[in-house]
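The complex appears here without one of its protein chains, the remainder shown in place.
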Amino acid sequence: MTAPAATAAPVLGTTKPARRPRLRELSSQVGWGVLAWVVGLAFFLPVLWMVLTAFKPESAAETWPPQFTFTPTLAEFRLVFSGWGPYVTHSVVATVVSTLLVLLLGIPAAYALSVRPIKRWRDGLFFFISTKMLPIVAAIGPLYVIALKTHLLDSIWVLIILYTAMNLPLAVWMIRSFMLEVPGELLEAARLDGAGQIREISSVILPVISPGLVSTGLICVIFAWNELFLALNLTVTNAATLPMFLISSVPQEGLYIAHLSAAATVASIPVILVGWIAQRSLVRGLSMGAIK
Amino acid sequence: MAVLETGAASAPQVGIQPRAASRRDRWLRRLPLLPALIYVIVVTQIPFLVTLWYSFQNYFWNQPGGATFAGFSNYTTVFTSSAFRGALLRSVIMTAAAVIIAMILGVAFAVLLDRKFLGRGVVRTLIITPFLVMPAAAALVWAGPMLDPNFGLVNYLLQPFGVHHVAWLSTFPLISVIAVMIWQWTPFMTLIVLAGLQGQPPETLEAAKVDGAGALATFRELTLPHLRPYIELGILLGSIYLVNVFDQVRLMTNGGPGTATTNLPFYLYQQVNFAFDVGGAAAAGVVTVILTIIVATFALRMFARVFQFEGADA
Partner (left out) sequence: MATVNYVAASRVYAKDAPPAVDALNLDINDGEFMVLVGPSGSGKTTALRMLAGLEPLDGGRVEIEGRDVTWVPPKDRDIAMVFQNYALYPQKTVADNMGFALKMQGVHKEERLRRVREAARLLDLDDKLLDRKPRQLSGGQRQRVAMGRAIVREPKVFLMDEPLSNLDAKLRVQTRAQIAELQRRLGITTVYVTHDQVEAMTMGNRVAVLSQGQLQQCATPRELYDNPVNQFVAGFIGSPAMNLQTVPLTDGGVQVGGSTLPLPPAIRRAAADTGLKELVLGIRPEHMHLANGSGDLTGDVMLVEELGADALLHVRLAGESSQVVARAEGRKPPAPGQQVTFHVEPEDVFAFHPATGARLAG
């Protein structure tokens, strides 16, 4: 009459995942991976070479053909660490303080452009991004003069002030994009519970977007740490930063390649690590929050 | 039968307008924005106003006396200066070449990274590292250990192709600098395009498979149109960053040989630091800013359009 009764419970393990990908599929998958690895390594090669050369004694660094095997030494690193003291301090101070300032100014600004927007928030946003488009190089002369007249020349504060202005637009866009993701209901619930503006920001919004704030901070760190132009033109010794240290590691005469590589490696490692950690939010930061 | 009370809808009351936000409310909203806004205005606009003022002055560092009014003479100098026009041209060439090639590579790398394979995360990390290397460091490392004619790695690797001890920085300065710019900015393009690729709805790709589209056809007909706003954004933002590139020019070739690699930022740097001509440098700066504003207006309009793209895909 009807089909025989089906059993109620499925029998485990009778059907093994007998994958039969055909040879062509398998080889194309492997081939793809190999190609990707080749490309990745080739692209990474200069960085690898830089780090490798940093461990070479100078005699082994400027040879033909270039040496891949040698007795590694930490001599150049030791030289770098003995010389970089003031430079790295200045870099750290300028970077950290400017980033904190950026967050301090940027969070309320982003708030006024997203959660409780002002009427002309679009204009506000575009003003910020327009400052990013204007070349700072064009004003370097007057900047020098202003810095001179205000006694800020060659002081760490001129860098802090300028780095904050440099990163603020980026941070405002980025933090705004994070704030827009806070669920509206959360904010409404807080308002019903009697939270004022400040409480709203500190108790509701900040905790929710804290990973976003971290990645914003990291992006600001990257740009401030790597900055050369302003440091070169507006500082000499009292506020010279790490990029300047790098330049000074290229002497007029003599062998310097290994030393340079060591200095370059040391200078770059912090940002490389930061970038590796913040990888996921790198896109959002670089696209000013446009891409998630 | 009871008569249904139809109750004609009362005519809408004319004269009711949406209630305007109170003055206090409006200022409360603006308050959080003010610190950042004022800060940026002061720090970025004042230098430009000063630049503008100086551009109309004769002011030389190495000469006694202060600034004297010069009218438009500085501007005439700028427009007739072949050095300025050369720097402008080189800026355009360097930026265009770097942006275009970096984007092409970026799309290729993004396609590579979009498929699953063993160690995909590691390869991705390798590919983005050049962007993270301090530009000053990258410039010096490429100038020395990589491109040196006598001990550089590049010459060594190109030997099988018949390349012998090429002095890259003196023979092909522009190409060398552009190459480093591309090396450092391809990861940026890759990440943006990759975000676009990963945002493609997989069902649409399956539908294409069922509809008979092969890999190439799917890429051409579906993926590229989908990527268009991402590519536009990458080109736009990349151009903004790349047009201001300074580190590599200063540290690899110092603008040379001669003026072979002098772009606008480097030209302005030279004017300020070595020509002692504050007025002239200011005028050049103002012209640069005006040119940038013109380009930026187009760019901003495009950015506004591109910025709306979230949710544009049905």
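Points worth noting:
Each chain gets a letter, A and B, in the order it is written, and its residues are counted from 1.
As a working rule, contacts are C-beta pairs under 8 Å (C-beta built on N, C-alpha and C of every residue); 3 or more make two chains touch, one makes a residue touch a chain.
On a predicted model such as this, the values are computed, not experimentally measured, just so you know.
Among B:Ala87, B:Leu153, B:Met181 or B:Ala208, the one in contact with the hidden chain is B:Ala208. Counting over the whole complex, chain B has residues 201, 203-204, 206-214, 217, 221-222, 225-226, 228, 312-314 touching the chain that is not drawn.
The rule is simple: only the chains that are shown with their structure count from here on.
Each chain gets a centre from the mean of its Cα atoms; for chain A and chain B, those two points are 16 Å apart.
Chain A makes touch with chain B in their complex at residues 29, 32-33, 35-37, 39-41, 43-47, 49-50, 53, 61-66, 105-106, 108-109, 111-113, 116-119, 124, 126-146, 161-162, 164-165, 168-169, 172, 197, 222, 225-226, 228-229, 232-233, 242-243, 246-247, 249-250, 256-257, 260-261, 263-265, 267-268, 271-272, 274-276, 279, 282-283, 286-288, 290-292.
Against chain A, in their complex, chain B makes its touches with residues 21, 26, 28-33, 35-37, 39-40, 43-44, 46-48, 50-51, 54, 109, 112-113, 115, 117-120, 122-138, 140-142, 144-146, 148, 150-153, 156, 183, 186, 188, 191-192, 194-196, 230, 233, 237, 240, 243-244, 246-247, 250-251, 264-265, 268-269, 271-273, 278, 281-282, 284-286, 288-289, 292-293, 296, 299-300, 303-304, 306-307, 310.
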